[in-house]
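Note that this complex is displayed minus one protein chain, with the remaining chains in position.
Going by the order they are written in, the chains are A and B; count residues from 1 in each one.
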Amino acid sequence: MALKSLDRKPRSLSALDIFSFLLVSAATYLALVYAPTESVMGPVQRIFYFHASAGWVGMVAFIAAAVASLIYLIRPNKKWDVFAVAAVEVGLVYSFINIATGSIWARPIWNTWWTWDPRLVTATVMELVYFAYLLLRQGIEDPERRARFGAIYALLGSASVPLTYMSIRIWRTIHPVVIGSGSPSAQGDFDMTSTMVFTLLFSFVAFTVLGTTVLWHRIRLGWLGERVEELRYKAIGF
Amino acid sequence: MISVSGLSKRYGYRLVLRDLDLRVGRGEIVALLGPNGAGKSTLLRILATLSHPTFGQVEIAGLSLPIHAASARGLLGYLGHQPLLYEDLTAEQNLHFFARLYLIPRARKRVDELLDLVGLESRRTEQARAFSRGMQQRLGIARAILHKPKILLLDEPHSGLDKSGAEMMDKLLRETAKKGNTILFATHDQHRALALAKRIEVLAGGSLVSLGRKLSVAQLSAQYDRAQRANG
Partner (left out) sequence: MVNYFSALFSILRKDLAVEWRSRQLLTAMLVFSVLIILIFNFALELDARLRAEVSAGVLWATFAFAGTLGLNRSMAIEKEHSSLDGLLLAPVDRSAIYFGKTTANTVFILVVELFTLPIYAVLYNVNLFTPGFLIVIILGSWAYSAIGTLLAAMAAQARNRELLLPVLLFPVLIPVLVAAVRASTGILDGLEMVYIWPSLNIIIAYGLIMPVLGYMFFDLIVKD
């Protein structure tokens, strides 16, 4: 069976482990040492590289989960479900890093840990949606129904998250838009030098590779979990 | 009227039905026997479009499921372990609701007729909550045959019924089949299965063993046990 191949960890995954470790180490060096200190905000601005990268990976992971869910509903195959759960969990962790680092940055810059800005609220609501997703899955015993309901809820969530952003956006935002055009009322806006841009892009790449590695591990874990359930059923009958 | 081939149903890792074939023709009464948990209810639920097969083809009156499920439902009457009624509504309201759902013409007359048939005409304005198990079962059968289905799928239809109720049920099944309708019913009562059915199917180990009708109860018992051993 295909499950047999799970027994051994693939060599490319081990290589990816090492590669992501090196990339993230390099990114840490770039962010903390290489990039210049921003003149107005000072050292705290350095958190921005990882903050934006984590947000990016979290967002991509959630979008990937929604896409996998959609495919699952059209063509129910367990692999899409395993992928979707893995992507949701990875997305939850990265979004949390995104929110936490953002909060640390906001303390000196906005003079508060938290504000009810559209981006902050949307990120938080997205976390809640996918926490609810995991709770829903926990409550359903039949594996096929669990996968189906999970997929439906992920799609409902991804339909409502953009609306959440818009509904709050109608009021003004103070979150800086570093990439693209900023709004005049944003606080903590800054112009990036070319070394900053390089550091940011490098962090994006490093975090994307790290995210992919973690996702792969989580998918493997998902299949191993399936295997355990199957073996347990064969051994004791339920 | 019912044609099933290669049907399998899996719940998680448990295979309830395994590569099962079944044909039931027009006007036939077929009894479905098997121990608890053999999958009788699952099979009936799949035929009633309430559950989906994992593998295999199911056709109801030439309509293949699940694509034509909505049209097939109009031809099916199903009675499960639950009478599928609303306890807060009266007997009459329950039937009127289902009559509207099935778009039954001259519903009032049909409902009166059925209440009379199942012996509930004197309690028609009582809430189903106040009914005993047997009375709920009577109301349940009235609901199942409301739209004069061509195919009746009954899961232990006699359960909870008293003697007169069971006789009513037997008579109803015989008359329904005589009009050319098809009946498949699950039961644990071997005597009743022999008395009513033209053919007996035993569900064991997820698939069916077909037994003829001209059997004594003792023969049926012996064959039933043999089928269980062979497939289980």
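Criterion: contacts are C-beta pairs under 8 Å (C-beta built on N, C-alpha and C of every residue); 3 or more make two chains touch, one makes a residue touch a chain.
No experiment lies behind these values; they were computed from the predicted model shown.
J.: Looking at the whole complex, which of B:Leu101, B:Ala130, B:Ala195 or B:Ala222 touches the chain that is not displayed?
T.: B:Leu101
J.: For a quick check of understanding: of B:Asp19, B:Asp88 or B:Glu113, which residue touches the chain that isn't displayed?
T.: The missing chain is touched by B:Asp88.
J.: So which of B:Gly6, B:Gly25 or B:Gly74 would be touching the chain we can't see?
T.: B:Gly74
J.: Give me the subunit A residues in contact with the hidden chain, please.
T.: Given the touch definition above, subunit A has residues 73, 121, 125, 128-129, 132, 135-136, 139-141, 145, 148-149, 152-153, 155-157, 159-160, 163-164, 166-168, 170-171 touching the missing chain.
J.: Spell out, residue by residue, where the missing chain touches subunit B.
T.: Listed in rising order, the touching residues are 45, 48-52, 70-74, 76, 78, 80-89, 93, 97-98, 100-103, 127, 143.
Rule of thumb we're sticking to: only the chains that are shown with their structure count from here on.
J.: Under the stated contact criterion, what part of subunit B meets subunit A in this complex?
T.: Touching subunit A from subunit B are residues 11-14.
J.: For a test of understanding, state which residues of subunit A touch subunit B in their complex under the given definition.
T.: Going by the criterion above, the answer is residues 141-144, 229-230, 233-234, 238.
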